[in-house]
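Data first, discussion second: the structure below is written as structure tokens.
Of the protein chains in this complex, one is absent; all others appear in place.
After this line comes chain A, so read on.
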């Protein structure tokens, strides 16, 4: 069953009266539990496609379904709710909330969903242990290394058990060892919990670990690879 269905989606940005086609009638279907990577050079449309799937942006044409829900044409409020209940995000620059500790960052999404304090705290602790951050729960983001911050971001993305986790260049700011460890962790989570992951990357190390690699170029799907 497809958890994400992208049909002929186009997105055009205008910069100083010049139209730039970031996505050009892209169609992609992602099955539940997949570990998929979007690859391609800068400007190929990876991040734009992730933003479309994550309901952060709206296409100019085409349709997108996430977890069975049509998201094109949704109001700002409904898109916010969709992100809250169905999508998890991991950003390139970690983007943790500076005033919240590691544990509180993980709890944040649960708090927005209205999960009671005790329950959300226990869940956040469990996930932090799972991502290897036991003992660092009360540290603020700036007291953690880059790799640790990105693990917190992963924990935050999966704690609410979303339908899909979107990760935009998650290893770009990490050294190769830390990046590899993070990918292994995500793969483990994918295998154990069946969480669907979609990455954008140029990193060959990420591509190596993906089961499905979608190559983008100039806003179009160039080709796909399925790895065993």
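As a convention for this text, contacts are C-beta pairs under 8 Å (C-beta built on N, C-alpha and C of every residue); 3 or more make two chains touch, one makes a residue touch a chain; residues count from 1.
Methods note: contacts and distances are computed from a predicted model.
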Candidate names "NADH-quinone oxidoreductase subunit N", "ABC transporter permease", "Cell wall protein" or "YdbS-like PH domain-containing protein"; UniProt protein name, chain not shown: "ABC transporter permease"
Option from A:14, A:142 or A:223 whose C-beta touches the chain left out: A:142
Option touching the unshown chain, where A:38, A:109 or A:127 are the choices: A:109
Contacting the left-out chain in the complete assembly, out of A:81, A:122 or A:191: A:81
For chain A, the residues touching the chain missing from this view: 51, 54, 56-57, 76-77, 80-81, 83-85, 89, 91, 93, 95-101, 104, 107-109, 111-114, 116-117, 138, 140-142, 156
